[in-house]
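So the structure is just underneath, and the comments pick up after that.
A single protein chain has been omitted from the complex, and every remaining protein chain is retained in its original position.
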Amino acid sequence: MQGTKREGKIRVDWRRNRTYYFLLLPVLLYYVVFLYIPMGGLAMAFEHFSPAKGVFGSAFVGFANFVTFFKSYYFWRLIRNTLILSALGLMFGVLSPVGLALLLNEVKGRLFKKTIQTATYIPYFISLVVVASLIKIFVAPEGPVGNLFSSLFGLDNSLLTYANGFRPIMVVSDMWQMTGYIAVIYLAALSGIDHEQYEAARIDGAGHWKQLLHITIPGIAPTIIVLFILRTGQLLNVGYEKIILLYSPGIYETADVISTFVYRKGLLEFNYSYAAAVGLFNAVAGLAMVLLSNWLAKRYTDTRLF
Amino acid sequence: MDTPFRKESLPRKTFIVFNALLLSVLGVIALIPFVHVLMASISDPFKLAANTGLILWPKGFSLVGYQKVFESVEIWRGYLNTILYTAGSVALGSVLTIFGAYVLSRRNLYWGNKAMFFITFTMIFNGGLIPTYILISRLGWIDTPLAVIIPNCMSAFNLIIMRTYFQTIPESLEESANLDGANKLQILFRIMIPLAKSSIAVVALFYVIAQWNSYFQAMIYLRSANLFTLQLVIQQILLKNQATTASASGSSAYVSVVAELIKYCVIMVSIIPMLVAYPFIQRYFVSGIMVGAVKG
Partner (left out) sequence: MNKRFWSVLVVLALALAVLASCAAPTNTPGPTATPTPDISKVSLPLADTVQTFKAFLAINESAQDYKDNVVWKKVAELTNVQLDFTSVLSSNYTTEFNLMLAAKTYPDLFAYPSGSGSVNYTGGLEQAVDDGVALDVKPLLATDAPLYWSLLNKPEILRDIQTDKGYIPGVYQVTELTNDKPAFVWGMMIRKDWLDTDGLTMPTTIDEWHTVLTAFKDKNGATFPLLKHLGDNPIFMQAYGIVANPANQFGSGVGLFYPDTSGKIHYGGVEQGYADYLKTLSAWYAEGLYDRDFDTRGIYDLPGEAALVGTGKAGATGGYLAWKGMFYGAASTQTGFAWVAAPAPKLTATSDLPSEQVTFPKYVSDPWVITKACKNPDLLLKLFNWMCTDQGQLLMNWGVEGDSYTMVNGKPQFTDKILKSDKGASAYLEIYNGNFAPLKLEHGPVQSAQLIDAATTTEQNVQVDSVNTVYLTWQLTADESTQVNAIMSDIQTYIQEQYVLAVKSPTVAAGWMATQAAQIKSMGIDNAITIMQTAYDRYMAKK
């Protein structure tokens, strides 16, 4: 009986929403072709993949590649670096744009607001390659930041050669590039808050602080939560393309993360199967994190991603 | 509606002043790297090599770096290619994103949540480089613009942003249109899209930037020099700087000193179009958000 009831529901839904599904079709097709078909290729994580033999012809080895990774000398360091870097990214990547958006929201002068918004947003437009070269230029001993550190603390080398320097460099440069961009999303959310709410609060005698706490922040909370959940999904990828452009063996101690390890094993050493296995591990862990944060959000707030 | 500054309380006044100062500092910090690079790019190569610290004014003056950069035909061709690919990719991506976001913002769809999961899942889980490459080559897209235009044309992230926006449009609007006899397509094209114009612009802009700045796709899929994008060309110029030498037995006078300078010039050349276009896009962009917000 349950079954027919469900079937009936599906039939009604189809009749009513056919147009919607036709609109959705090309979108789903895109995802099937460009994202789900390659996912099948992950089978090589369980093989001794030989490019010439392909995914279907290579020898199946079960979880051997995963076991190699778990037993690897670097397993725990990779996990640690990945988690620390992503936790820092999560913290600053979510909080600093909220802060900037709230500060900008308090500004009355339109021209000033627009100027600051423009200035802080511009770095987002810069490509990764260029950002990486900017960082290198800046933290070199002759560069503006490197020069400062060398005169203050006597650090004669590029700041990128100190293991302790890597995380701050990543965090600060990410903040420089991304804060203005994400703040714009919050600003949009802020401007979506009903002005009448503020009027009502003012009539009730609520000060700026109370308005912030009770109207503004709840107003953008759904946006914050959605971005936060999304960010946890990216958590384990921690912008590895940037790390690859910036790191060097001397600072692997803090800079080597799972994704860079995958890149080296896969694209530099052509150990496809091993790289695919580590990548798959990374992806599964990331998936678990998103589901967890989504579940938490659903549990404790009204907002969730799915 | 707003209180004039002089009538504000003292703590509030202090906050406003402090806030303005803080924001100004942040604004300056955001811009200083550009000033540094701009000034370095028009400096004299030898003085530049001897310089340490921030450059707020050119050290000597020379345009030799720019001259070298612009002498290359590849840069101009790269510009044209990037514009074409970006246009194609953004148009396609925006249309798909609008369709997807709108449909998935409807609350009464039986498959809605499942489809949403199907899409967001790809943000945290995908096949990686090799399987994707095999797919593209089986499609016969290697060394064609299609490989750059289509495979990365939409992102689940932007779809979610737009979906979130569609969700804020009151259902009552749709219901009343429904009562007036409008069908779903008419509602989408006549009501929803005009209402969402601002956020569509935002999403399109994100696509433009992503496409403009991307080089990895172009690097692995394009082979013919006449198809190269700007970022790829820039990469190669930087590479060439490093490698001219690999076979040159004794030529290339003072290339190495100029090479440093060229780095700055190449950076400027790659970001200038964005910087120039930005104020124009931004006006529409920000005011669009505000209009959308008031109407929504």
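In order of appearance the chains are A and B, and numbering begins at 1 in each one.
One rule holds for everything that comes next: a contact is a pair of C-beta atoms (placed from the backbone, for glycine too) under 8 Å apart; a residue touches a chain by one contact, two chains touch by 3 or more.
Model, not experiment: these values are computed from the prediction.
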item	value
Touch with the omitted chain, as defined above, among A:Ser50, A:Ser151, A:Asn164 or A:Thr301	A:Ser50
Listed residues A:Thr19, A:Thr68 or A:Asn105, member touching the removed chain	A:Thr68
Option from B:Thr14, B:Gln67, B:Ser137 or B:Asn183 whose C-beta touches the chain left out	B:Ser137
Chain A residues touching the omitted chain (full complex)	48, 50-54, 68, 72-74, 156-158, 160-161, 248-250, 252-253, 256, 261, 264-265, 267-272, 274
Chain B residues that touch the omitted chain in the full complex	46, 49-50, 130, 133-134, 137-138, 142-143, 219-220, 223, 225, 236, 239-257, 259-260
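Everything below uses one rule, namely that only the chains that are shown with their structure count from here on.
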item	value
Interfacial residue positions of chain B with respect to chain A in the complex	2, 5, 12, 15-16, 19-20, 22-24, 26-34, 36-37, 51-55, 96, 99-100, 102-104, 106, 108-111, 113, 115-132, 134-135, 150-151, 153-154, 157, 159-161, 164, 168, 183-185, 188, 199, 202, 209, 212-216, 231, 234-235, 263, 267, 270-271, 274-275, 278-279, 282, 286, 289-290, 292-293, 296
In the complex, chain A residues that touch chain B	9-10, 13-14, 16-17, 19-21, 23-24, 26-28, 30-31, 33-42, 44, 55, 100, 103-104, 106-108, 112, 114-130, 133-134, 137-138, 141-144, 147-148, 176, 180, 184-185, 187-188, 191-192, 208, 222-223, 226, 230, 233-234, 241, 266-267, 272, 276, 279, 283-284, 286-287, 290, 305-306
